[in-house]
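Can you keep this structure in mind? I'll have questions shortly.
With one protein chain held back, the other chains of the complex are shown just where they sit.
Moving on to chain A:
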Amino acid sequence: MPEDELSFQDKFITSCHTAGIRAEALTPKEALRIEPNVNPQLLGAVRVPDGTIDPFRLTASNILDAEEYGGRLMNYTRVTGLIIENGRVCGVHCMNIKTGELIDIRALQVVNAAGIWGQQITEYADLSIRMFPAKGSLLIVDYRINSMVINRCRKPADADILVPGDTISLIGTTSEKIPYSDIENIRVTPNEVETLLAEGEKLCPIMAKTRVLRAYCGVRPLVSLGDDPSGRNISRGIVLVDHGKADALPGLITITGGKLMTYRLMAEMATDAVAKNLGNTRHCETAEKPLPGANGKNADVHAPQVSIPVSGSAKYRHGERAAKFLSDDKKQNAIICECEMVTRGEIEYAVNNLNAKDLVDLRRRTRIGMGPCQGEMCSCRAAGIVSEMTHADNSENALDSIGEFLQERWKGVRPILWGDAMREADFSYWVYDNLLGYNQLQSLPAPVSEQLFTEQDDNVAVEAA
């Protein structure tokens, strides 16, 4: 950009070359041909090998893979303490945060891979790993405005990366040091939204008129290695601590730091450490084995009756596993989420095979509710299906599920509430509250359906309804 120093470009290219990374300077014209929505005022561009991953797909695939090797996922289970016996960590005390149920899980080795919460876990054993929480916020825009990652060619700063992800693009991120005690209560601030938009527009001017779907923030689990107020220069290096060796507390290993880019290597390092402690010397193979669904949109799934947007989206999300639900069954092919083309079949598959127990889970596995309408069309439809599959006859559960889901969507929409996003939110509110009477239903003494079921006389039941 004109306001950035062009000399940085040369430095960037040379550094890439030194690091063995291909880097090729492009003229503004070439850059515009590849990415037509990029700011036409650009002075130059550098093309480097870059890519994106879909964090939702990646997470779901990892879980699926682990389960297929015998692992077990316990979602919504918070670690409340370490079981320490005879100077050794033998497991964890947990609580199911949905039901309040207390659970103890015993294990020969416990791996602390709790991200920013890793510090808390070690504190249970009076150990200290100093985390350096840096909040990062980003904005999701309605549709893809770029097809490859676009980065500002300057020293890392706020809002200098525009990433395409599935149907959307996201502009990120900010970086702000926060006290460790605040990690549970972070929110996107108006200033951050402003910065993201203003800087984003410089990358792609079209962003000025694109609808922002939601704002999101998270905390980077950086490990404090120096005294840097912005957190920018902190090492993103991987930290692996075998507390048996480091603190004479065997049975516990902490893996932290790093970036998503290195997540698999981190997993390998942690697993190797566990294996070593267990006396297993087998070579780790995960780097060589594709994850479930790795074929993505190239998966060979045969479902001629399904329309291309539906089958294409399903394959993109589930790869070859889409064969498990894409069929010519009309009922299964009913579209539940119209923005992201999620069918009833995909929802049933996610409930049965991907641990989706409610709408919030379902969103992460399938993208329902992630499109422009943010759950307006699909919440009630999907809640019905999930409820049918998991809690027959319990409409209260479906209602709770809708409420929780829409609240969670609302949380992301609130910071960007203007223009079409506001109209959309208002319309959703109107549909769920004014039209469907959501709030009134919530305050009824018992779910309507139960009242109906207990009434034997049909006429009375109709009156009651």
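Keep this in mind: a residue touches a chain if its C-beta (ideal position, glycine included) is under 8 Å from a C-beta of that chain, and two chains touch if they have at least 3 such contacts; residues count from 1.
Keep in mind that, in the parts below, contacts and distances are computed from a predicted model.
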Suppose you had to identify the omitted chain by its UniProt name; would it be "Glycerol-3-phosphate dehydrogenase subunit C", "Molybdopterin synthase catalytic subunit", "NADH-quinone oxidoreductase subunit F" or "Amino acid ABC transporter permease"? "Glycerol-3-phosphate dehydrogenase subunit C"
Pick out which of A:C339, A:I368, A:L399 or A:I416 touches the chain that's been left out of the picture. A:C339
Which candidate, A:R22, A:R72, A:K209 or A:R282, sits in contact with the chain we can't see? A:K209
Considering the whole complex, which of A:D65, A:D166 or A:D272 touches the chain not shown? A:D166
Residue among A:C90, A:A114, A:C373 or A:V386 that touches the chain left out of view: A:C373
Interface with the unshown chain - residue positions in chain A: 34-37, 142-147, 166-167, 206, 209-211, 297, 307-309, 312-313, 316, 335, 338-339, 341, 371-373, 376-377, 420, 423-424, 427
